[in-house]
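Provided herewith is a single structure, encoded as structure tokens, for subsequent inquiry.
A protein chain is absent from this complex, but the other protein chains hold their places.
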Amino acid sequence: MEKPCYVGMIGAGTCSDAHYNIARTLGFEIGKRGWYVVCGGLGGVMEGAAKGCTEAGSITVGLLPGLKKESANPYIRVPVPTGLGEGRNLLVVSASDVVVAIGGGYGTLSEIGLALKAGKPVIGLETWKDIEGIEYVSDCDEALMMIGRLL
Amino acid sequence: MEKPCYVGMIGAGTCSDAHYNIARTLGFEIGKRGWYVVCGGLGGVMEGAAKGCTEAGSITVGLLPGLKKESANPYIRVPVPTGLGEGRNLLVVSASDVVVAIGGGYGTLSEIGLALKAGKPVIGLETWKDIEGIEYVSDCDEALMMIGRLL
Amino acid sequence: MEKPCYVGMIGAGTCSDAHYNIARTLGFEIGKRGWYVVCGGLGGVMEGAAKGCTEAGSITVGLLPGLKKESANPYIRVPVPTGLGEGRNLLVVSASDVVVAIGGGYGTLSEIGLALKAGKPVIGLETWKDIEGIEYVSDCDEALMMIGRLL
Partner (left out) sequence: MEKPCYVGMIGAGTCSDAHYNIARTLGFEIGKRGWYVVCGGLGGVMEGAAKGCTEAGSITVGLLPGLKKESANPYIRVPVPTGLGEGRNLLVVSASDVVVAIGGGYGTLSEIGLALKAGKPVIGLETWKDIEGIEYVSDCDEALMMIGRLL
């Protein structure tokens, strides 16, 4: 089986409609290309991205902080309960070929740090500013082009 | 999306043909029922189980010790590189609703301990003997019936 | 600073007085030799071993499942809250140069498996039976001699 490309979608578990919709649109385009969405499995940006990717018929993987599959959002096809708490952030990063950060708080910041430390490309959209190493983009189209270039 | 049942398939990364075939047959029956196989993603029993489950059209999740998706066996549809080494054994157990141990060495023994500690049902087939709490079965059919009863 | 030898002391968090006393005596002898006791930091065998080692003036390290230092038993000089739950079992094993299992349940079984998998020597005293690779001893003196031989 050919190994699929994994796009890590990171961002806050509670987010604005604007960020949710960006995540969903990106998730859809990712899914259309046969790539998978990997994320933390909860709400907000993670849910938007998973929803879009599922609508496009591809697979979504949710690496959950807790031990219950049921805590995943409804669009996660492969929930992976880890019981590691925020330790699952490292797993999201380790599994991803490229990471897209949309908005986000401290958990997202930790994932950005872990991804850059691991040498993974990080694309940022309205997220933590002025972090050297992030490829900042300003909308969905730019993000998608950047993913294509970096994969 | 309805959350699928996960059957954790554990056993040695190098195994006899007999164990490989048992794992494959079980994996196929698991897949036919729409359940997923979760495993450590490498060879031997993990590969047999993944092969069967894939042949039945269901999803296989491989929680890998290393950081490379490419280290998964060819029948893993969702490889999850963890970089946790043997620490991924706990993840296999945490993600599983029921665990089936076929043969196996020390890694399998650690997974049996972790599963029983977490209160997960463990089915054993020609594996570590005389461990209270394991539901021992003697062939594939018995294992399948036991999975059905325990899920 | 010369790196000290670490003896991993594993066993149930609730144990008989007999096992507690064996653990304490062993912990004392370990501490007298300037070695450290590493354990899961909670009660039972872990507490007995830590108490003895502290009484001998050496250092005790408790790798705790939760996030609170206060959950450590009173004889742990260096509590390390991990938040990893049973995932901390692997850390106990990884930190140890040799592991002594006294009695114990499923958590101990998982640690035995992880230790043997990692190639660490495991000494067993009234613990899980018939596990190839464990050096079984029948009392405190034998355990101590075996530790000395294996370090």
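Couple of notes before you dig in:
When the chains are written out, they are named A, B and C in that same order, and each has its own residue count from 1.
The rule is short, and it goes like this: a contact is a pair of C-beta atoms (placed from the backbone, for glycine too) under 8 Å apart; a residue touches a chain by one contact, two chains touch by 3 or more.
These figures come from a predicted structure and were not determined experimentally.
Considering the full assembly, A:90 is the residue among A:37, A:90 or A:125 that touches the omitted chain.
Of the candidate positions A:38, A:80, A:112 or A:137, contact with the unshown chain belongs to A:112.
Mapped onto subunit B, the interface with the missing chain covers residues 83-85, 87. Listed by residue number, the positions of subunit C touching the unshown chain are 1, 3, 6, 36, 54, 59, 61, 63, 67, 69-70, 72, 74-83, 90-91, 94-95.
Seen from subunit A, the chain kept out of the figure touches residues 86-87, 89-90, 105-114, 116-118, 128-131, 133.
Throughout what follows, only the chains that are shown with their structure count from here on.
In this assembly, the C-alpha centroid of subunit A lies 40 Å from the C-alpha centroid of subunit C. If you average the Cα atoms of subunit A and of subunit B, the two centres end up 27 Å apart. Shared interface positions of subunit B, i.e. residues touching 2 or more other chains, are given as 90.
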